[in-house]
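Every protein chain but one is kept in place in this view of the complex.
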């Protein structure tokens, strides 16, 4: 029996496969397809303090092997989340991670402050990297000082581990990663989507209601994997890799590169059972290649 | 008859379709397929002063709707180019653009100095953005000061127009674009490839001999098009757009967004006649949509 | 909501750009209601990436049918599949039309424009089985856009056809044809599916005649089951306007709840 557990230091996962924020609803949407407790964990849709409507449609446009989304973080806000959703999630035996958003540093902190009083959350994932809420994709994760500042503030407020989610839209991902680490982040997750647009040539206008959106899916894997490769060499805290994972082999590319766990995003839409299949494929790989523990696969890449 | 000509200010093109550097050999490789003089222009493979062998193989790996290359700029050097290749290119009635490389600023300048004595070159394209020669993809186009410095130096040396080719691997493409403009660039071309890797999960090692490579092809179009969208709003000099163009509609997305011309890269490998087909499709679009001149399509995107 | 990764194509018909696939999927078939849809995976690799939504055109105990028009690469690839191939489908999804007992003995109208006819064949059967008298209005650009005319007729439905070019039936828009005909009778409900301008026109017509309506909306769908928030349209809900996921709360909405000015981009 292969041991698929992963120790992130601050939390143990059943396996390295986590469903990514914004692509897994509040988790419950996937309950008809499989037993959610089979997952390593899942991250719920990004939460602001108050409910938000999100961006005007069209919110999605498909591109070659990719998807641009400009959902704009609609959501129920912390109160309804705590009252209506969290009680249902508590019954699921897996790591529940809340993706925390904010229009400014204080909002991040107040979301965490509010949720800290609620049971059943394993960690926060700080979404400082969403490219489709601000004009031109601005967000704290583009700047190492802004990153340091928001992560420090949240760490002061939070009694729970804080995973910081980085943006790929930067010149030097290592610099941002180091400043998140310095600010006290317990782990890093990378990456969020790549800032992108699409143009409707018949109407001669941007396709998305928000003009800008974030590119995800298989198209981006070569880029996000490269960032994971760069970051794992330079930080001490665990790195959770994501971007375009839709098969066990894709997940293995990240784990072999040095990510301690992976998040599955867009693939959940295409195959709601994608995460479960990936867990199976990881098991098969370990067996075929003589690894008794998936931990032994991590970071085995030859230089 | 639709007028497809484009005036870049410093040069007039028959049409807005230019074959991109590194994907079109020295041009002659495509002569068996079509009459090269039908193109708006073509950019030859990147040239350093001396001949270079390029990177160890594997140099290519395919990804979903994309291609990572780590060719590493092999080439014949300026002397053989001037002696053996340029004489053949002079006969072709289209804009011949030389992609200029350098290990340091001085080399860029000396390539230009050498070539300035040769007839038959329409412009230089300054390749300050190749991600697969230096470790970790370092290149001048990642930094606005380095960009300013090399562009100014080359402009001082060159008697010909200088197009500066930018890198997408930056936080703020507009900042780099503005500094190239300030340094005197006559036009900008964007973008070069995105820094990327791929991992062989059987061998547990990077696929490419050079580890890092540059991602191109349809996968990157949403990102490169976004950068063109951002840059055209902020600079005064013409912008040549590229990244993932393989059809007339792809080219139109760039032109509508505000690029004055486009370069066709990876698509040349898949269909050596891609550029010619794209020219036809642009003509058809103009006719169907009542544009007498392709210039009238440029920048028509609604806000 | 069922995922059937091995639903077998057992029949295929084709008229120019229009295709009908019969797909064996007993678990989806038994649960399906008119107006619901399925999400079909086009290829096992990454192009095209997303599943594509198709209304359930008809069903029996074991099989469902989808009827579609080639409009891009996904439908193009789907049209190449043949009997014996398997498809990975999710369904039935969404909430369907209200076609129940309350309509017994009443006149009802179902209006389909182009590929929008797809859900109405199943709906028409359901309405008839509940004792409603159904008139089908079926419009298209030319006679080639009305491939299902014969099938509706053979099944004994009363059919009103229109074409923009007059090559078949009434010359003009199907909404204009409906408006003319509404002078002679007063349906208890109008169901419609088709291009948004057509549906908006029908909403206007029915409002003036105070006829309840149900419209099946379209949107680009990321998932089809409520997880992506991608498919929203502006809908009134509990007296309050908001972006509503049409895959979950729709795709069928009551005409009075749809905010038409925002439905069309």
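Chains: A, B and C, in written order; residue numbering restarts at 1 for each.
What we mean here is this: contacts are C-beta pairs under 8 Å (C-beta built on N, C-alpha and C of every residue); 3 or more make two chains touch, one makes a residue touch a chain.
Every value quoted in this text rests on a predicted model; they were computed, and no experiment measured them.
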item	value
Chains in view touching the one left out	A, B, C
Residue, one of B:7, B:29, B:103 or B:116, that touches the chain absent here	B:29
Selected residue (touches chain absent from view) among B:77, B:120, B:184 or B:209	B:209
Residue of C:47, C:121 or C:191 touching the missing chain in the full complex	C:47
Contacting the left-out chain in the complete assembly, out of A:15, A:65 or A:171	A:65
Hidden partner interface residues of chain C, rising order	43, 45-48, 73
Chain A residues that touch the omitted chain in the full complex	64-65
Hidden partner interface residues of chain B, rising order	22-25, 29-30, 32-33, 45, 53-54, 56-62, 64-67, 69, 71, 74, 209, 217-219, 246, 266, 268-273
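We take it that only the chains that are shown with their structure count from here on.
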item	value
Chain pair with the most C-beta contacts	A-B
Per Cα centroids, the chain farthest from chain C	B
Chain A and chain C: spacing of chain centres that average the CA atoms, whole Å	36
Whole-Å separation of chain centres (CA-atom averages), chain B against chain C	47
Centre-of-Cα separation between chain B and chain A, whole angstrom	34
Numbers and ranges of chain B residues touching at least 2 other chains	64-65
Interface hub residues of chain C, defined as touching at least two other chains	46-47
